[in-house]
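These notes concern the structure reproduced below.
Every protein chain except one is present and positioned as in the full complex.
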Amino acid sequence: MKERIFSQDHLLGIEQLSVDDIETILETAEAFIEVSSREVKKVPALKGKTVVNLFFENSTRTRSSFEIAAKRLSADLINFNSSISSLKKGEALKDTVLTLEAMNPHIIVIRHSASGSPHYLTTFARSSIINAGDGFHEHPTQALLDALTIQQRLKTLRGLKIAIIGDILHSRVARSNIILHQKMGNEIALIGPPSLVPREFEKMGASVYYDIRSGVKAADVVMMLRVQEERGARNYFPSIREYRNRFAINREIFALAKKSAILMHPGPINRDVEIETSMADSEQSVILQQVTNGIAVRMAVLYLLKGEIHETLN
Amino acid sequence: MDEKIKAKIMDDKKMKRTFLRLAMEILERNREEENLVLIGIQTRGVHVARRIQQLIKELESIEIPLGILDITMFRDDLHKHEQQPAVKKTRIDFSIEDRDIILIDDVVFTGRTIRAAMDSIFELGRPASLQLAAFIDRGHREMPICPDFKGKYLPTSRRERVKVMLQEIDGQDQVLIMEPKGF
Partner (left out) sequence: MKLLIKSGRLIDPAGAVDQVMDILIENGKFKEIAKSIKKVSGCSVIDAKELIVAPGFIDMHTHLREPGQENKESIASGSQAAARGGFTSIACMANTEPVNDNRSVTEFIIARARQVGLVNIFPIAAVSKGQLGENLVEMADLVEGGAVAFSDDGHCVMKADLIRKALEYAKMLDVPIIEHPEDHSISAEGQVNEGFISYKYGLRGILKAAEEVIVARDLILQERIRSRLHLTHISTAGSVELIRNARKMKTPVSADATPHHLLLNEELILSYNPVYKVKPPLRTEADRLELIRGLQDGTIDCIASDHAPHTRDDKDKEFEFAPFGVIGMETSFSVVYDRLVRSKLLTLNRLVELFSTNPARVLGLKNRGRVKPGYPADLTMLNLKKRFKIEEKDFRSKANNCPFLGWEGQGAIEHTIVSGNVVYSRKNRV
């Protein structure tokens, strides 16, 4: 039996993954979906391994998803929640991680508001690092679970048009998805106001649209991003009302996409802001399937990284 | 590791006879055939199980349910690997509660795979009985495990490998003994 090779010590971003790596993760996740459908939702694959959830931003969803994934693989899990404000007060991230590492964990899952923090950890930590979202940079497990969902619904991950709508500039979900679909050779349409979707994103292999209709046209996947009121406060757009009128998805606009198109959202959704509420619960919406797949994808990543304690680089 | 063929043990005709005998033995020893289920171990065990399922259908006109089991997550050597082995799908679309399970693999060797399979099955429910069918038993057991049905007992040395080739995967049916090159 040929055993698949996964080339990574860490999951820092989609950027570092090859197409083979992405496919390995998705295949493994497919296998783990079955575990979650069992009566006894547990396998001993990571028995004796310790996973640390190191979250510096509130995120009940991602944190619980990783927690359930680790537990279904029989890993021991520690939740360590802190706030950026305590970091800013001089409690160095490095000290926090070194302290946690003295307890010999195998995998550290980190969520942090500063882009590149997981990369920074790999310069001194011995554990496998999983990026659960860093600043505006990447959120690789989200893009992978999105990919799994697309594959399940559309039976392929290639030859697709992916429309991503909203605050691309501040979205790590968007970045990871753009990189993933660019690697898969898919067509990517980015839609939003110029202040949130600079033209330079075209250099990442995407097309930029300021008109939602032309962007959504003939799309296979319509991916909405969460709009944060705070951006409005900072004048990225004048008001939520104006944003909704130009960039919210509704049935009429969604009808411009392909018949088979699906509607995605990384959650939590702002009903009737970026998404018309009846759309969120429609047949085409795969929002809850995304959540379910999140567990399988995170199980796959935890399993594939396994978290041998690595020699530190320096 | 480079290997070469040491001996060809069975051809397609011999294998066909052996499959038929295995199917008949399983039916003989399990009177309540409606309570029977087959579970093939990924990857080759699944194909062996399908063959047996098909033969039983031809013999008795009944379709015995067939499940697919991947034992990777229950392996006892996961911590030893440099890279994690690939996980394949498990698909058992029926309840195994109180059923008579025939666990099927192509080759039984150390018994560790069967140990993992048993652990895995008991996570899924409590069967009435569990029996083991192996197409080839090559000895060298490290566990107290013995197949209830075996196609052929084939004493081998440890450095050798038994290769059960199947039409579905390899394009032809035959059983080979392989040995490392240079011996």
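Labels A and B are assigned to the chains in the order they are written; within every chain, residues are numbered from 1.
The definition used in the following text is that contacts are C-beta pairs under 8 Å (C-beta built on N, C-alpha and C of every residue); 3 or more make two chains touch, one makes a residue touch a chain.
Remember, predicted model here, so these are calculated numbers, not experimental data.
J.: Considering the complete complex, which visible chains touch the unshown chain?
T.: Among the chains that are shown, those touched by the missing chain are A.
J.: Which of A:185, A:198 or A:268 sits in contact with the chain that's absent?
T.: With A:185, A:198 or A:268 as choices, the missing chain is touched by A:198.
J.: Which one touches the absent chain: A:27, A:67 or A:134?
T.: Of the candidates A:27, A:67 or A:134, A:134 is in touch with the missing chain.
J.: Which parts of subunit A are in contact with the chain that was left out?
T.: Touch with the absent chain occurs at residues 87-88, 92-94, 112-117, 119-120, 134-138, 169, 172, 175, 198, 200-201, 203-204.
In the analysis below, only the chains that are shown with their structure count from here on.
J.: Using mean CA coordinates as chain centres, what's the gap between subunit A and subunit B in Å?
T.: Centres of subunit A and subunit B (C-alpha means) sit 39 Å apart.
J.: Considering the complex alone, what residue numbers of subunit B touch subunit A?
T.: Subunit B residues touching subunit A: 43, 70, 72-74, 78-79, 81, 83-91, 119-120, 123-125.
J.: How about subunit A: which of its residues touch subunit B in the complex?
T.: Of all residues in subunit A, those touching subunit B are 1, 3-6, 24, 27-28, 30-32, 34-35, 38-40, 42-45, 48, 73, 300, 303-304, 306.
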